[in-house]
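For reference, the structure is listed below as structure tokens.
One chain of protein is taken out of this complex; the other chains stay put.
Then we have subunit A:
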Amino acid sequence: MSNEKRKDQERGIEESDYAFQLRNRGSRLLSWAEIPLGYFTHDNMAGTDPKWQKDAADQNFDYMFKLLIIGNSSVGKTSFLFRYADDSFTSAFVSTVGIDFKVKTVFRHDKRVKLQIWDTAGQERYRTITTAYYRGAMGFILMYDITNEESFNSVQDWVTQIKTYSWDNAQVILVGNKCDMEDERVISFERGKQLAEQLGVEFFETSAKENINVKAVFERLVDIICDKMSDSLDSDPTLVSGGAKGTRLTDAPQGPQAANCNC
């Protein structure tokens, strides 16, 4: 028993550099809260260290984003993902059991962004299982079926789920899928648009079958995430410098007059 304990302790303590650890494990999910300082300033990490070159095949990327596709059962989440990742379409995929994922690497501003896209089961019984995976997701594609009123009505519920189980800074795009089935449409574009505005998210109507807007949705989501990320890193001087001990409190953090004082 005590021997086991010791072993566990030894394993437990790994005080290596965070970014390094991230790379080393490769599969470790990257979320904003976990991005180490200065991570973005040296993005050429892969390749500089021989250790990383060994398994470069799968690790060849600058950032990794975890994305989730959620929505009611049979709105076309799996089809949507297959269209994007494999550029294929089958009229019927087996209903997803639990959770599945696909990986796609894209380029954005000369940076390789590895997208790890998780496809979830929409059935009510799977809610607790899938929500567990919301943590650490940086973007959500919330999907409904324009031919199905119920799936549209559930959007609000899904948003609540996101708010409850993910971090605040996760980005969401609302997607009305199956827009090729114009004959069976029950949710107008305007209703979708209006709901998206109300929720403060962007909106697309897509068709996995006809390959309409599928790529656009992912590209937009990646853009939003990148923008938000650089914002949150820029606008945070507290991370770089803290107040010195004993200084008086002022409205602004030490202003220019202090810097000019060289008499």
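Annotations for the structure displayed:
Definition applied: contacts are C-beta pairs under 8 Å (C-beta built on N, C-alpha and C of every residue); 3 or more make two chains touch, one makes a residue touch a chain; residues count from 1.
Throughout what follows, contacts and distances are computed from a predicted model.
Only one of "Sm-like protein LSm1", "DNA-directed RNA polymerase III subunit RPC9", "NADH-ubiquinone oxidoreductase chain 1" or "Rab3 GTPase-activating protein catalytic subunit" fits the UniProt record of the hidden chain, and that name is "Rab3 GTPase-activating protein catalytic subunit". Annotation: of A:V106, A:I129, A:M181 or A:I224, A:I129 touches the absent chain (contact as defined above).
Remark: the residues of subunit A touching the chain excluded from display are 2, 5, 8-9, 12-13, 15, 18, 25, 27-29, 33-34, 72-74, 85, 91-103, 116, 122-123, 125, 128-129, 132-135, 148, 165, 167-168, 236, 238-239, 241-251, 257, 260-263.
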